[in-house]
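Shown below is the structure under consideration.
Note that this is a trimmed complex: some chains were dropped, and none of the rest were shifted.
Chains: A and B, in written order; residue numbering restarts at 1 for each.
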Amino acid sequence: MVKEGDQSVTLDLLKQKMAEFARERDWDKSHSPRNLLLALVGEVGELSEIFQWKGEVPKGLPDWNEEERVHLGEELSDVLLYLVRLSDICGIDLGRAALRKVQLNALKYPVSLSKSASSKNQEWRNFTRWSIYGNAFDMITILFGEKCRYRFI
Amino acid sequence: MVKEGDQSVTLDLLKQKMAEFARERDWDKSHSPRNLLLALVGEVGELSEIFQWKGEVPKGLPDWNEEERVHLGEELSDVLLYLVRLSDICGIDLGRAALRKVQLNALKYPVSLSKSASSKNQEWRNFTRWSIYGNAFDMITILFGEKCRYRFI
């Protein structure tokens, strides 16, 4: 039944599906922002349970069987679906916000600095230093307002 | 700079952007499944902090100013971006998994039952009852394997 994959699945499609799902079941009234947020936290808990006793897990999960992978896909999806629904109910355009956040992160962690720091095995220190600058950056926003930050970007 | 919104933003686009972002900064080695999972939990914490002292919040966040909305969009995005990255690193096609999960949920919570239960103010009991069936359903999967479950769907 499922033919589409990452390539074609937009956040908008998932938003529409979740909205339709809730409307058909009269669940709109229980889908308040904080209800959905706690449901999201619940799903993050289930996602964590999958990894909790495994120790460090290599990329690509080479030792996991098909059943474990399917289960993982379900828990990742539960988190995503509640996140999409929460954003919709809050009136946030999640796709637009995510693209903007990638741009903000690119400003916060410039390529050159990160790379040299990383090659010197100082990634953690770099993180710390940049997070101080990052806080300064946030402080500018707090002091001068979001519009200033927008213009900056 | 940001022109696209939900309509056109695919999970694949975000996956590509995150992969490129990590590669450019030599961060691939620190993007292990459990590192990313804990980073995701950290972002869920920051998302929760936005809502923590607000009491119940109505849909659409009518009383929130622009700065608060932008901040919320950033935290929702952080959760999304780590979720997309975690899925990629685990080799899970998140878009495909999410569409499949919507279908599974439709089987688990049929429209007719949910609606009548809801109209009788018994949504919670309905949830409980269905979660028992849901567990039975999971037990079938555990006993007879994932392929059986696939065929069933």
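Just so we're on the same page, a residue touches a chain if its C-beta (ideal position, glycine included) is under 8 Å from a C-beta of that chain, and two chains touch if they have at least 3 such contacts.
Being a predicted model, the structure only gives us computed values, none of them experimental.
This structure file shows 2 copies of a single chain, while the whole complex it describes contains 4 copies.
As a convention for this text, only the chains that are shown with their structure count from here on.
Distance between chain centres (mean CA atoms), chain A to chain B: 9 Å. Contacts from chain A toward chain B in the complex involve residues 1-2, 4-12, 14-15, 17-18, 21, 24-27, 30-34, 37, 40-41, 44, 47-48, 51, 54, 56-61, 66-67, 69-70, 72-74, 76-81, 83, 86-87, 89-106, 109, 111, 114-115, 118-119, 123, 141, 145-146, 153.
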